[in-house]
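Every protein chain but one is kept in place in this view of the complex.
Order as written gives the chain letters A, B, C, D and E; numbering starts at 1 within each chain.
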Amino acid sequence: MKACKRIEIVIEHPLAPRLAKLLSDLGVPGYTMIDGASGAGDRGTRRADELTGVSANSVFIIACDDESLVKEIIEGIRPMLSTSGGICLVSDAHWVKH
Amino acid sequence: MKACKRIEIVIEHPLAPRLAKLLSDLGVPGYTMIDGASGAGDRGTRRADELTGVSANSVFIIACDDESLVKEIIEGIRPMLSTSGGICLVSDAHWVKH
Amino acid sequence: MKACKRIEIVIEHPLAPRLAKLLSDLGVPGYTMIDGASGAGDRGTRRADELTGVSANSVFIIACDDESLVKEIIEGIRPMLSTSGGICLVSDAHWVKH
Amino acid sequence: MDSLFLTNLTSPPLLFFLLGVAAVLVRSDLDIPDQVAKFLSLYLLFAIGFKGGVAIAESDLNLIVARDLLLATALSALMPLYVFQLLRKHFSVADAAAAAATYGSISAVTFVTATSYLDAVQVSWSGYMVASMALMESPAIIVGLIVYYRTASAGDTGRDTNLREILHESTTNGSVFLIVGSLIIGWLVGPQGYAQVKVFVQELFVGVLCLFLLDMGLVAARRVQDISGGRQMIGRLLLWGLLLPVINAALALALVTALNISVGDGVLLVVLAASASYIAVPAAMRLALPEANPSIYLSMSLGITFPFNLIIGIPLYHQLLAWLA
Amino acid sequence: MDSLFLTNLTSPPLLFFLLGVAAVLVRSDLDIPDQVAKFLSLYLLFAIGFKGGVAIAESDLNLIVARDLLLATALSALMPLYVFQLLRKHFSVADAAAAAATYGSISAVTFVTATSYLDAVQVSWSGYMVASMALMESPAIIVGLIVYYRTASAGDTGRDTNLREILHESTTNGSVFLIVGSLIIGWLVGPQGYAQVKVFVQELFVGVLCLFLLDMGLVAARRVQDISGGRQMIGRLLLWGLLLPVINAALALALVTALNISVGDGVLLVVLAASASYIAVPAAMRLALPEANPSIYLSMSLGITFPFNLIIGIPLYHQLLAWLA
Partner (left out) sequence: MDSLFLTNLTSPPLLFFLLGVAAVLVRSDLDIPDQVAKFLSLYLLFAIGFKGGVAIAESDLNLIVARDLLLATALSALMPLYVFQLLRKHFSVADAAAAAATYGSISAVTFVTATSYLDAVQVSWSGYMVASMALMESPAIIVGLIVYYRTASAGDTGRDTNLREILHESTTNGSVFLIVGSLIIGWLVGPQGYAQVKVFVQELFVGVLCLFLLDMGLVAARRVQDISGGRQMIGRLLLWGLLLPVINAALALALVTALNISVGDGVLLVVLAASASYIAVPAAMRLALPEANPSIYLSMSLGITFPFNLIIGIPLYHQLLAWLA
């Protein structure tokens, strides 16, 4: 097992393709995305019940064992979060390398 | 980045609106909910294949940087978990404040 | 609250029933599964848009407070991950026991 | 007699139900996505409600109708009382109360399948039977809970029980709401409005029912496989899952014969009495009576009673009523 | 006059919309799964586009058609200009611009409901009006954004704005793409190809519309309940949510009368002008103008303008045009 960071990002669904592109441009080792989440925050209630998904959230999970890349990811998504809302949590984890 | 707690709750789907109400009554800064999870635990297998969602689970994720609020949330959901099952995990995380 | 490990596994959807069987054979206290996740990794992009779910991922979350069982789980899934891809993250958490 | 069973056994919807069961038995990965299954059930409720409403608009409501609706409601409030007494020796108080509510209430899909069976054997039935069905969904929930609170010791119920909330849950359940709403809309728009949706509501009905029962076969068989608790528990669930529909059907049969209700409507009323809820009641019970174990009442209603009514019950009740008539 | 409103109020689709609203009001847990709701909307776009294309194939395109298409496009580019001026005193620049784009663009479902209303009251309309609708989806987005960038101070817009990207987003939105694509395919295959899908496209239309509007009733009512910001904000949204469709309708009405457009096509053009987008525009705005608050423009268009047009607007515009004709 290798120490790594687990980054979890909640962002509105329309921005998910942009975030995915940003991540692959940054060269992350991989990511997992769960769609159709709902939620609440500073900008009110967000429901996954609309036709466009404008009101739905997407949850991204990224495992990353490269500290400098973690910083780049965080700096990369900060502007997205400040204009469009959402959250980003970073925590410690161990990665079972096979 | 600010230290915070990451609270993760798995609860049966019919109770999700109650939990959401409880959270907003407690004044949490926000939460994210993922619907349609399945699982297994003390009360047997739960499948997300039923018409009512009676057997499906919902996953809540809450980032909270107010220790006393974290305690209130935990105490608030404890009775729900003991009558209806499910789990609640609390872990340390860092919140990227934008 | 009791200290525990939070194990998070991302695996391709067709293997989900096998993983669920493995977990219950190992005697885990429980697990939660979220279906229909997409993602990217060493094996390229995986989209949850196909008819078979061959390209979709499933996310498993397992809370476990028995250290030796944690080890067994990790060893049990290692071969799955190496032949079929995916990730497994282990982190510290506290379990709200009711 | 055999011919009715045979007709039933060779009806496409039932065969697709059996196909679903077979898929689980051979461990096929056949699966109807859950959102689609939910939609198919919404369609069926919409269609049967709409059709029922239009039928009411076309008939003239009279005292007989009022009597039949009252009868249905009364049955639904009465059945949980003796079901609870029968079950409480074998199950916990909470489980017995939840099962009582389950068996007092009805299964819309069993009803819908019965109407499709009657259409196939060309026995006519009245549109207001849909209203009977809607009226029978909720009373049993209330009665089941009252029975529970009167029986359970003070300590057990020391949580925030709120009768108003329970009443609310049981009457605003999505499936009840949709069927009642569609019924009223069908009534308001009448045959003229019906013409606009006829192909959608009428011609697709049996096909959708086939696919929906395919899913029900999958779900019911999985529930049976999930039953845990050993042989004794399985035996108990099997016993009561078969006995309760028969008992409830017998009571309804007696009433139908006594009141001289027509064969078509009679079959439907008996089917309603014999059927057990697996949508509205479990949803309400998880909120109002979380200590009841859903794997008991759901397994019984969905895994045993539902297939029984579908395969044997419907033609059996029909046969008996035909003899008694 | 009343008869038109009555006809509208007793049309099944509208009644199901109201049923959805009622479900939210009584806090029922009735719910159409989101993937299914999205599919119902794709079906409606597919069907209306296909029908429109076939109708074009059957008619002969001439200068009048070209004029009407141009008129529709021009309207969609013009409306955001004055809507923005009207709103900027009451809302932030970003919110005013987003709402201007929203009201300049159109709601496909309102259009679809209007065609179903016209079919019910037996007023004929031209297939190429579907093309008008498609043409009106995007220009307002571009104009709304241009207006925003010209008004907002330099500091506010100091991020990577990319006009090409915005143009791309606004013209390749899924719903625009599907309707245009279906229109072209309908045109290509003509009546012969249409015969293969006629039951699917035609006979199911009103039924699907009923279920879809049921969902829209749920969604619209929830959005109204989610409005936060106190009485003053609610009043403001209510005011403009009712005023803007009336203003836009008035302009379109004047043009329709001046140009002697037929009643059926006229009603549709007025409905397009009066309707506000809640699919294409919000999706584009979240990407191009994230600082605009969706709970303002979405609440107005989905929670207020959409129900207004459905319940009162459509028969009102028809009545007015019938008088003026």
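Criterion: a contact is a pair of C-beta atoms (placed from the backbone, for glycine too) under 8 Å apart; a residue touches a chain by one contact, two chains touch by 3 or more.
Keep in mind it's a predicted model, so treat the numbers as computed, not measured.
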Shown chains that the omitted chain touches within the full complex: C, D, E
Which residue of D:Ala22, D:Ile146 or D:Leu167 touches the chain not shown here: D:Ala22
Candidate in contact with the missing chain, chosen from C:Thr32, C:Ser55 or C:Ser91: C:Ser55
Chain not shown: contacting residue from C:Lys2, C:Lys21 or C:Arg43: C:Arg43
For chain C, the residues touching the chain missing from this view: 12, 14-15, 18, 36, 43-45, 47-56, 79, 83-84
Touching residues (missing chain, whole complex) on chain D: 10-12, 15-16, 19, 22-23, 26-36, 120, 199, 203-204, 206-208, 210-211
Those residues of chain E which, in the complete complex, touch the missing chain: 33-36, 38-39, 42-43, 46, 50, 168, 172-175, 177-178, 181-182, 185, 188-189, 193, 196-197, 199-201, 203-204, 283
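Just so we're on the same page, only the chains that are shown with their structure count from here on.
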Far-end chain from chain C, centres as C-alpha averages: E
Turning angle required so that chain A lies on chain B, C-alpha fit (0 to 180°, nearest 5): 120
Inter-chain centre distance, chain A versus chain D - centres from mean C-alpha coordinates, in Å: 44
Inter-centroid spacing, chain D versus chain C (mean Cα positions, whole Å): 38
Separation of chain A from chain C, taking each centre as the mean of its C-alpha atoms, in whole Å: 19
Set of chain D residues in contact with two or more other chains: 34, 38, 283
Residues of chain C whose C-beta touches two or more other chains: 34, 36, 91-92
Contact pairs between chains, per stated definition: A-B, A-C, A-E, B-C, B-D, D-E
